[in-house]
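One structure, pasted below without further comment.
A protein chain is absent from this complex, but the other protein chains hold their places.
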Amino acid sequence: MALSKVANKQEVQVRAQELTMIQAINDGLKTMLEKDAKVLLLGEDIGKNGGVFRATDGLQNKFGEKRVIDTPLSEAGFVGAAVGMALNGLKPVVEIQFLGFVYPAFEQIATHVTRMRTRTLGYYSMPMVIRAPYGAGVRSPEIHSDSVEALFVHLPGIKVVCPSTPYDAKGLLIASIADPDPVLFLEPMRLYRGKRQEVPAHDYRIELGKGEIILQGEDVTIFAWGAMMPIAMEAAELMKEERISCEVIDLRTLYPLDKAIIADSVQKTGRVVIIHEGHETGGVGSEIVSVIMETSFLYLRAPIEKVTGFDVPVPLFALEHAYLPTTERVTEAIQKVYSF
Amino acid sequence: MALSKVANKQEVQVRAQELTMIQAINDGLKTMLEKDAKVLLLGEDIGKNGGVFRATDGLQNKFGEKRVIDTPLSEAGFVGAAVGMALNGLKPVVEIQFLGFVYPAFEQIATHVTRMRTRTLGYYSMPMVIRAPYGAGVRSPEIHSDSVEALFVHLPGIKVVCPSTPYDAKGLLIASIADPDPVLFLEPMRLYRGKRQEVPAHDYRIELGKGEIILQGEDVTIFAWGAMMPIAMEAAELMKEERISCEVIDLRTLYPLDKAIIADSVQKTGRVVIIHEGHETGGVGSEIVSVIMETSFLYLRAPIEKVTGFDVPVPLFALEHAYLPTTERVTEAIQKVYSF
Amino acid sequence: MREKYPLLQIMDQEGKWLDESKREVLSEEKVKQFYYHMLRIRTYDQKGVALQRQGRIGTYVPFAGQEAAQVGSALALGNEDWMFPTYRDHGASLTFGADLDRMLLHWNGRIEGCLPSREKKIMPASIPIATHLPHATGVAMAEEYKGTRNAAIAYFGDGATSEGDFHEGINIASVFKAPVVFFNQNNGYAISLPVEKQMNSETIVQKSAAYGIPGIRVDGMDAFAVYFAVSEALERARTGKGPTLIEAVTMRFGAHTTADDPSKYRDQDEINRIRDEVDPLLRMEKHMKYRGIWKPAWRGSLEAGIQEELETAIKCMETYEQPDVSAMFDHVFAEPTWTIEKQKQHILSMGGSS
Partner (left out) sequence: MREKYPLLQIMDQEGKWLDESKREVLSEEKVKQFYYHMLRIRTYDQKGVALQRQGRIGTYVPFAGQEAAQVGSALALGNEDWMFPTYRDHGASLTFGADLDRMLLHWNGRIEGCLPSREKKIMPASIPIATHLPHATGVAMAEEYKGTRNAAIAYFGDGATSEGDFHEGINIASVFKAPVVFFNQNNGYAISLPVEKQMNSETIVQKSAAYGIPGIRVDGMDAFAVYFAVSEALERARTGKGPTLIEAVTMRFGAHTTADDPSKYRDQDEINRIRDEVDPLLRMEKHMKYRGIWKPAWRGSLEAGIQEELETAIKCMETYEQPDVSAMFDHVFAEPTWTIEKQKQHILSMGGSS
């Protein structure tokens, strides 16, 4: 046992590569295509073109047109087709080109993807992953920058996952594909080609539903995920100068939320800042507030602050930075809860 | 001025009728069709058939096929067509046969209905109402019983309204049609043919964004709306026996929430129970918790309790009563916050 | 367009051969099978309406008038084929092999009624219109991927053709030559909307042109014609030639559902008047008489058997164990999330509620 662990570690050391997040996702898809003949990919421009962000680059070449399928421009149609494939024992991994184009498939997700298992008392399941790049900050056209994870957090029957590092991206993606239930896998475009990180070449999994403490701290807890993580970390760093010790937690899964990690941290610090780029009202931030209310009411020493996108459509790119949470807004919120 | 008010009142007395909610809605639609030639109705089976619930009964006969339009079975199509009509200066009132069938139109709502005004800096607007019966408890088939108001509360650019009485239904509906912006108007099926109420025959409006205190109380605030109001009231009545004085507030508009009425009541009672039949996670309840966190943190004397639908697809009707909040669950929650 | 897609018929209104070449396949035994199933689902359907009236089940969706379309199509299927019915196609489901007891449970609001048949791959009836067409496409693509000869069939109405999912499901199937049959029952109405207001096209079958696939327009009151149309389409599917769109022209004799009042939007008396003339069961009876294979006693014995089967199923439904609140929570995910588990425990602690 101990031996194999060592061997494994060596292997990791030999084979780990420095990858960007988009490369790590590509690697995760490749890993699962290799491992399981039931896995196949569907989406617009994912085959020959390798995806508009190159997430599936080279995969059709390697696995063929039956495994990596260029679909017609038809989100409802191919998510619906994926439902059929899942009914028939396959594990489709669907790419929605941008999260803002998931809306035409909303019907399929809300009434079938999420309900098939319940509807058949578990006789049929929907082992399906819907991948979608999301978020603002990369000068995309209108609708391409939406961050509407909250809609899916509300729909019962689908998990919602969002990595913030290359390592997590691969590990969470593999876990999502292996999961017996549907997962919406949100990919922060803004971090696609950001910092590289060592990513093991083998198959590894990060448990869904578990957050991670990225920075230990005592005074204020910061909850964030995806593209907001670098901002959370930057703010926490800045606060060190003011001797405010921040605990930064990457939630990683938005449904189900990691209740234990939330409660533990809040019960330690008593002060909370939540960051997300989705709209404030009805956002996941409010759900986290509600979980804290339920688990940790008596520990709170200040009202929770949310630093979020606004209740406005995500603006065209000239104003997208005014829409997005900034380090400045986060540090202001930290100071506010700290000095309450 | 004073004279005309009196005259008005007399008129009301003369012409007011005892109506059910569905009749009040019919009356509200008729009132606006009469008043404004720009108003027209679109939907499935709303013309000859008068709607599956008879909300539009007699209106096609009275106003003709150009004003009350039976559309093909095509939610995306006719909501999209309504967008075009609104662009062209009309005021379409669209019926979605059941809220659970709004999903095919989600794309149109999320990218166009809600964004057209922002997109054109106010040059174009979307004075549109989307009416939809919602909710469980009337033994409908699958999907017919959804209560997904939270999805729309999260989308910036649309108001969400939900009456609980015939009087409010007409007044809120007229205000929604008169509103220059899109409104999702949710109609609690369960109350359609419930208690009759005196409803003035003339055109009156209830301001959007304003809740109403239905029962004054001191100890615990109950927030509810739509089909949950009778349960809230029943629970409050039962609590009188235990000398717990409940303040019951009908929120009536879910976006924007009535922040003042929420804060005032919570700051008085310090104890809160929120009831809704939508799923708990990501539900409007969490948003209300968040508003209370923001406005009234220091006044809270107990963690807020939510009595909601569960994180499961609304079950077929044999179990729908197990899914729905019950008076029993509400009284339990009231006792819990009261005795905290 | 009516000329381009002539109505396929095997027998005329009086049950006489129009296409005698099919005589061989339609042996006495086979014909009796057709009649038996049509009688069975007709009897069931009448029972369904009655049970609803007596308050013993919830809203019921009658299909009287559509028996030939439903039986003819279902009998053409192979054992391993997949069926995607709507709420109105329980006649087809029962014919293919759905379980009668579960079917009744479904009308009683029981999730157990959604369970696929014990024998056949019959999917739960699709409630949101047309949304199951892409599923049939995907199932068929998966069969192709696995290299089988199995096919899928999707049932849908005239109204369903207006939905985007109809279009997207067929388009994708056409591109990938998926082995699927799109079986439309044009019963003339989508609730209250007559087909002339649903579409501007003279027929539904002509929509096949949009996808470059074959279309067959068939007399949906002629169970034989439907059977051959579907058989032909299935054969195409199994041999890699892709999907087919079939329009079966039929009639809904009664209300849309037991909650519907058709006299609000059509001349229901007129329909009741012509009903017998076009009734698919009577037509089959005429055919059997014409071929000299009709025996009233045989029908009587069939009916007795069917009644007994129905009574047993109804008893089963009415004595079925109480719905289990846990079922609502236990199958949302393979492993319940903590929110679901918390909610379940709470409800159970209160005594299971309702």
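Just so it is clear, A, B and C label the chains in written order, and each chain counts residues from 1 on its own.
Everything that follows uses one rule, which is that contacts are C-beta pairs under 8 Å (C-beta built on N, C-alpha and C of every residue); 3 or more make two chains touch, one makes a residue touch a chain.
Remember, it's a predicted structure, so these values are computed and weren't measured experimentally.
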Which displayed chains the unshown chain touches: A, B, C
Option from A:K35, A:K62 or A:R139 whose C-beta touches the chain left out: A:R139
Per the touch definition above, residue among A:F63, A:Y103, A:Y255 or A:Y338 touching the missing chain: A:Y103
Per the touch definition above, residue among C:L8, C:A142, C:I213 or C:I271 touching the missing chain: C:I213
Touch criterion as defined above, residue of A:S125, A:S147, A:S176 or A:T281 at the omitted chain: A:T281
Candidate in contact with the missing chain, chosen from C:N108, C:S126 or C:S162: C:S162
Missing-chain contacts mapped onto subunit A: 44-45, 47-50, 52, 70, 72-77, 100-101, 103-104, 139-144, 280-281, 310-313, 315-323, 326, 328-329, 332
Residues in subunit C touching the chain absent from view: 1, 162-168, 171-172, 174-175, 177, 197-202, 206-207, 209-213, 242
Absent chain, residues of subunit B that touch it: 40, 66, 69, 71-72, 74, 76-90, 92, 104, 107-108, 111-112, 117-125, 156-157, 159, 180-181, 209, 255-256, 259
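The criterion applied here is as follows: only the chains that are shown with their structure count from here on.
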Chain separated most widely from subunit A, comparing mean CA positions: C
Between subunit C and subunit B, distance of the C-alpha-averaged centres to the nearest whole Å: 37
Centroid spacing, where centroids are CA-atom means, of subunit A and subunit C in whole angstrom: 41
CA centroid of subunit A to CA centroid of subunit B, Å: 33
Two or more partner chains touched - positions in subunit C: 111, 114, 127-128, 164-165, 327-328, 332, 337, 339-340
Residues of subunit B touching at least two other chains: 76, 100, 103-104, 142-143, 281, 310-313
